[in-house]
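Take a look at the following structure, please.
One protein chain is absent from this view; the other protein chains keep their places.
This part shows chain A:
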Amino acid sequence: MSAPSTDRLRPRDEAEAAAIVRWAVSESRTLDVAGTGTKQGLGRHIQTDATLDLSALSGVTLYEPAELVLSARAGTPVAEIEALLAASNQMMAFEPMDFGPLLGRPRGGGTLGGLMATNLAGPRRPSAGAARDHALGLRAVSGRGEAFKAGGRVVKNVTGYDLPRGLAGSYGTLAAFTELTIKVLPRPETLETLLIYGLDDATAAKAMSAAVGSYYDVSGAAHVPFVLAGRIPALALAGTSVTALRLEGVPPSIRHRREKLEGLLGGFGALGHLEAEASSTLWAALRDVEPFGEDLSRAVWRVSTAPMQAAAIGAAVEAAGGTCFYDWAGGLIWIEMPDADPRPGLVRDAVTVAGGHATLIRAAVAARAALEVFQPLDAVTGALVKRMKDGFDPSRVLSPGRMYAGV
């Protein structure tokens, strides 16, 4: 049968998903593993013969709040899961970001499978982990057309290799998830944000290090330079750079911690403060990289590095006319170039010096087809990754090339 590139195959259950993969293997067809397609702009640009659309595998299959566990089919909308959890005062503590604003798509469109396949995280990453840290179990179909499971439904489990973690962030290149089990956690009762005004990037890094290295449980530490503060409504009136520190928990604890932090950080600069509602808006804006949602033609990078190295990378970017802001106390840098040119040499060189990894998040199709989108691998690791692909998807059926050429 002929399968034009627009073909979307939409299995209704795992057995159908496995049958489609077996068909693709026997017919030498390639499949783009997708949910609702909200993250199609991420990764290397690839062309496949058809799309394996898992969005019909939908629905929460297990939710036990007292056990802190939730299972859902891979195509379940993240929004549905978040609403269900919120009704029991729980959450996905890794605070998955929504790529909608950054990629010019509507908000709230992603699926649980997509969330795990891209290992999403938010501002709470340093203290609470990323999606990978909350992965407990999975069911999936490998590129061999076989359905398999790994992990379990309990928080503490070392039975066998940790495939649920290892497959988090694999962009569908090793297996197509059909069902996932994650750890969920109680939602903090309330939150506040302590602000420090007017710090340069390097000083902000020191202030954030002091804050997250203190006793006072800071669950978000971000720094927005002056040029970008104006693009975030909650910070627009500051008229200078803003360093934001989030405190979450029960009210008496937050009050106590804020007072202590004010004492600890007062020497860095003028202090301000946001109540719960403004705080929620601010941290959602930072999580979803809203400052870079205005001009979608500009190239955007995401860099993970040691927090104290971040300012040096930022300086290199700014020297080239780019802008950036910092999350994870500096450990995460969001970079926007002044135009569509991603300037990979500049970013890669800066990250090579500082240590860490850089991912090209937003760029024109041609750039994403031609450039390394993920951090380039050394020869030995690259060969290892190829051998993993050989094991899980020897016929190169599942989103081949999405992460690395030939994988």
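As a convention for this text, contacts are C-beta pairs under 8 Å (C-beta built on N, C-alpha and C of every residue); 3 or more make two chains touch, one makes a residue touch a chain; residues count from 1.
We take it that contacts and distances are computed from a predicted model.
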| item | value |
| --- | --- |
| Name of the absent chain as recorded in UniProt (options "Anti-sigma regulatory factor", "Peptide/nickel transport system permease protein", "Lactate dehydrogenase" or "N-acetyltransferase") | "Lactate dehydrogenase" |
| Contacting the left-out chain in the complete assembly, out of A:T61, A:N157 or A:T240 | A:N157 |
| Sole residue of A:K39, A:R73, A:R105 or A:R125 that reaches the chain not shown, by the stated touch rule | A:R125 |
| Residue, one of A:A56, A:L271 or A:A340, that touches the chain absent here | A:A56 |
| Contact residue for the chain not shown (choose from A:G59, A:G108 or A:P186) | A:P186 |
| Chain A residues that touch the omitted chain in the full complex | 1, 7-12, 16, 19-20, 22-23, 25-27, 53, 56, 64-69, 89, 119, 121, 125-126, 129-130, 132-133, 142, 144-150, 152-163, 165-170, 173-174, 185-187, 189, 206, 209, 212-217, 249-250, 252-253, 255-257, 260, 304-309, 328, 331-332, 355-359, 374-375, 377-378, 380-381, 384-385, 387-388, 390-392, 394-395, 403-404 |
